[in-house]
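Worksheet: the structure to be examined is printed underneath.
With one protein chain held back, the other chains of the complex are shown just where they sit.
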Amino acid sequence: MSSIFEGFLSTPEVLELFSERQIVDAMLRFEASLARAQASVGLIPEAAAQSIIGTCKVELFDVTKIVRESARAGSVAIPLVKSLTETVGLFNKDAAKFVHFGTTSQDVLDTAMALVTRDALDMIETDVRKTIACLLALAERHAGDAVLARTFMQPASVTSFGLKCVNWTAPLVRSLQRLQVAGANALSVQLGGAVGTLAQMKKGNKKLGPQVMALMAADLGLRAAPFSWHTQRDEWVALGCEMALLTGSLGKMAKDISLMVQFEAGELAEPLEPGRGGASVMPHKRNPVSCMVALAASVRVPQRVAALLAAMPQEHERALGNLQAELAEWPGLLMSVHGSARAMSQALAGLQVDTQRMQANIDAVRGELPADVADEWFNPALAQHAATLARSQLAVLTQALAGLNTPGKPARTLAPS
Amino acid sequence: MSSIFEGFLSTPEVLELFSERQIVDAMLRFEASLARAQASVGLIPEAAAQSIIGTCKVELFDVTKIVRESARAGSVAIPLVKSLTETVGLFNKDAAKFVHFGTTSQDVLDTAMALVTRDALDMIETDVRKTIACLLALAERHAGDAVLARTFMQPASVTSFGLKCVNWTAPLVRSLQRLQVAGANALSVQLGGAVGTLAQMKKGNKKLGPQVMALMAADLGLRAAPFSWHTQRDEWVALGCEMALLTGSLGKMAKDISLMVQFEAGELAEPLEPGRGGASVMPHKRNPVSCMVALAASVRVPQRVAALLAAMPQEHERALGNLQAELAEWPGLLMSVHGSARAMSQALAGLQVDTQRMQANIDAVRGELPADVADEWFNPALAQHAATLARSQLAVLTQALAGLNTPGKPARTLAPS
Amino acid sequence: MSSIFEGFLSTPEVLELFSERQIVDAMLRFEASLARAQASVGLIPEAAAQSIIGTCKVELFDVTKIVRESARAGSVAIPLVKSLTETVGLFNKDAAKFVHFGTTSQDVLDTAMALVTRDALDMIETDVRKTIACLLALAERHAGDAVLARTFMQPASVTSFGLKCVNWTAPLVRSLQRLQVAGANALSVQLGGAVGTLAQMKKGNKKLGPQVMALMAADLGLRAAPFSWHTQRDEWVALGCEMALLTGSLGKMAKDISLMVQFEAGELAEPLEPGRGGASVMPHKRNPVSCMVALAASVRVPQRVAALLAAMPQEHERALGNLQAELAEWPGLLMSVHGSARAMSQALAGLQVDTQRMQANIDAVRGELPADVADEWFNPALAQHAATLARSQLAVLTQALAGLNTPGKPARTLAPS
Partner (left out) sequence: MSSIFEGFLSTPEVLELFSERQIVDAMLRFEASLARAQASVGLIPEAAAQSIIGTCKVELFDVTKIVRESARAGSVAIPLVKSLTETVGLFNKDAAKFVHFGTTSQDVLDTAMALVTRDALDMIETDVRKTIACLLALAERHAGDAVLARTFMQPASVTSFGLKCVNWTAPLVRSLQRLQVAGANALSVQLGGAVGTLAQMKKGNKKLGPQVMALMAADLGLRAAPFSWHTQRDEWVALGCEMALLTGSLGKMAKDISLMVQFEAGELAEPLEPGRGGASVMPHKRNPVSCMVALAASVRVPQRVAALLAAMPQEHERALGNLQAELAEWPGLLMSVHGSARAMSQALAGLQVDTQRMQANIDAVRGELPADVADEWFNPALAQHAATLARSQLAVLTQALAGLNTPGKPARTLAPS
């Protein structure tokens, strides 16, 4: 039931990741992990846990019906838990009452979102790394190739195309750095129970909530959050902000490329592939569709993040409206970001660079200026100056990349732990 | 592939309306209507038109494949037109070259959006009218029933619940009024051809574009726009703004109700129905889920509209990025708005009003104040003052409603025509 | 204490209009008008009214002190009313108790905003009309001058510069049309008293509020709102939306011009004036600073409007936070809009058009294409097709302009009245 327009603004992979089926699957992984952990600390019987775990398989559920019933309930977790409880009860009547024990709708939803988001981040990082690799190669190859430097969209002086590539790369590397921290902070198990106290998870006076959380975190590959984040959304939204910063940096590169591929500039071209970037009627058109995708994302994503930020004042122990708004905005955010990351990795993979045209554009400017101004500001020698800068900064970037964690590996967190 | 969270924040009807299948169907209605009009003015052969019209049936197309192929093309119109052309060619080889004649991707997409949006507006209007009808009845019934007037969320004085209902109604009536104008302006056929000049639609020196447009407008029930709106999006976005104003007014009512249904206030309750507003674990919970939906919409919709407004600077004769961003934001906007309109129509249909509790809350305030202050500001007689106001304003609203067009009927436009 | 950066993104006139002094002046005009009207219906003594009216002169007040004291009070109206009451009391002890009688902070603030906004709208309309006049002249002069039509920022076909001008004009004319309606609806006296019922304004059982409102409306040149709009902000925010639509249309024109003035395109240039658009160090720079201002506004204004829309769910009879947010966002909105309108009126007043370069750019495209494609899509004769369209649409626009009210004159309203 999604918008047909995400098809070319996002990617099949991330669209699938946030499909109804995959999110229900992630919710079931939460419920299975919960049962496993609770059995292991003695909160629920081992046999009940086995029944629950065995039933937490997405193919056993009517996802469409669950979504349909979510409308009346006001939550997609409620019909899922109901359906899971009924199904468990079919096979093991005694186990049914241990389904979803001591937890709450928001626990399962937030954790499910953390699970699919982790995978989305991996996808995004993969594409960004590809883009960076292309850019570093271009930067090296064109370190000293002169190109107009333009300010206020007018020729200002001369720089090198290699330095332009370095300048596109640096914020992407910084995004990877910041994302690893933000991801490590935000990708936490949510486990607060009805009102954030896990009051139901105890045996006599012994509070078992923290142990259950720790086991689930290890099991699911998420962080054991030291605090419930039911209505404290800062770490989650901080991750959203990082998504927007990345989209902005990709959008900056797309903006520059879209200007350089203009027929009148002719300095770059997006890769030529059959069926890509054509028009429905004009055979001569070659549309920079990768830039289009990244630019569209750079318009949409800031608004997604504004919605997340605006939704932060969440009432008391569970919010009315703001929580649901945040949940619903999140998938679209990740879809746009991966669309942008993928589009730019495709554009860069086959980017055509016309250094002769770059030089010709400089010459055209020189031709209209007094010789002294031309020699001061549009001297091709300035490209050599830029080259030195490009090379020294390349080294900095290479070193920064080496210091990054391998994708999927845990990073240090900033939060109290 | 949509977000699972729209299931309870929107409605099945509007989700279906913006489904891939329905949008492809609307695109095919454009292509059929184009062929019909072009044959009628002699631009294409009648036989070709018959072939095209006969093929423009959504059940003949592989919608999923078209969406999948949109990714590479950068547009969903390109694979559809390709598929349509091939299918027409199977039956009538000569007709194939007259498919989509003289037009462009954006023509079909914009017109398709106008078609589905018209239906969405009807749905929205229907729910808003239901809400208004409930509110007017409540206003009459409770015209003189005293309730605390609260400013800065603190008791300020006494008003009547009837006047509160009137105040919730007035902006809804104004929304219907403004929506009829905005809809009449915005729901236009888009027909500009490759670059907005309809240059291909001529016979010798005779320019047939305007005639084709007029015939299509009559056929499709849309306005014949006097100007191409390829990159002049003000009337379309103005309609989007009206959507947000309506959502804001519904959100204001939801905010008030959410405060009045608090246990501590207890003045109102959302209707009680099985399976509605429960919690996944707490049997005693009765969550105001209609308010939740309307409040979530009031957080999300302003950001959708900000995206539409931010996307208005569209380059030259077709934009790179901003057009696609606008297209993709639109369905989510309408989904949230209908979700909100429906939710409030459900809340109002069975709203429980506790006038005794309203009076008790006034008495509680009086009990904490010096007698003179209590008598000046919390005098139950103030409700009678409010009642007079409520009744006179009810008459104004009733008259305004009578002046509205019946849903689906054309309204006057403001734009040059 | 404002941001130094509005100096070049707005105009001196509108900055002055929203200065502390002018807003206090408008608040005093409200208080004077209130006293005049209340005396005239016998609610307060004529002598008291004379004292109050005589004291409502901004030069008698310490504006800086009032603003400073607003911090503690949480409202700028409270210290002003206090100061006014004290000053009136100095001259006429008996009159002091009739200051601000039966009204509330929000009444004076909202009405003051309506007063200064009316003047801002006049300024904006004046600049938009200047721009339209320039555009119509350019459209006529260049009706048949060929220029590249560009889609996705790539050459697509040929149109005429005159038609481009028409396309820039049409949304501005529509903005004037819609603004007259939106302004007429929104520029209302606010007069609700403590909680929107005007309960204090009665004599015995006679309710005099509506009469006072009518007299004030006539006196201040504002509309007599049929409903209190304390927390029903739709008409006010609808006017804000119109501001954003205008900014978007100006931004679209600025975007196009910024692309056409690129050195590599060279089709247009902003007017050359001493001290305008230079750089701090590069003598050869000629920056399109008018486009810069309009583009900056088109990024900022959508967010202002999103804030207004997001603030619409205002609690009960006066909001906590949302009202104050809306008030504070408003001046910046108008500042940016007038900045944009002025900038574009300056750019258009002396816009330099290079039709030879336009033709040369077409020729360059033709040179790279097969002859048949060049002849079909880049045929200079296409400009004549566009010319016909441009001329017929010019007539439509001229007629629409003639149908507009003269600035400052009242327009029909849409709202119930």
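Going in written order, the chains are labelled A, B and C, and every chain counts its residues from 1.
Criterion: a residue touches a chain if its C-beta (ideal position, glycine included) is under 8 Å from a C-beta of that chain, and two chains touch if they have at least 3 such contacts.
These figures come from a predicted structure and were not determined experimentally.
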Candidates C:Lys207, C:Arg300 or C:His385 - the one touching the absent chain: C:Arg300
Residue of A:Ala194, A:Val212, A:Val261 or A:Leu351 in touch with the missing chain, whole complex considered: A:Ala194
So one chain is hidden, and I want to know which residue out of A:Val88, A:Val108, A:Met282 or A:Leu295 touches that hidden chain in the complete assembly. A:Leu295
Residues in chain B touching the chain absent from view: 151-157, 258-259, 261-265, 279, 282-289, 292, 303, 306, 310, 361, 364-365, 369, 373, 377
For chain C, which positions touch the chain that isn't shown here? 1-9, 11-12, 15-16, 18-20, 23-24, 67-78, 81, 100, 103-105, 194, 254, 258, 273, 275-282, 287-289, 291-300, 303-304, 306-307, 310-311, 320-322, 324-325, 327-329, 331-332
What does the interface between chain A and the hidden chain look like in terms of residue numbers? 149-153, 156-159, 163, 166-167, 170-171, 173-175, 177-178, 181, 194-199, 202, 207, 226-228, 231-235, 237-238, 241-242, 244-245, 247-249, 251-252, 254-256, 259, 295, 298-299, 301-303, 305-307, 309-310, 312-320, 377, 382, 385-386, 388-389, 393, 396-397, 399-400, 414-417
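We adopt the following convention: only the chains that are shown with their structure count from here on.
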Centre-to-centre distance between chain B and chain A (centres being mean Cα positions), rounded to whole Å: 30
Between chain A and chain C, what distance separates the C-alpha centroids? Give it in angstrom. 38
Specify, in ascending order, the residues of chain B that touch 2 or more different other chains. 194, 254, 295, 298-299, 303, 306-307, 310, 320
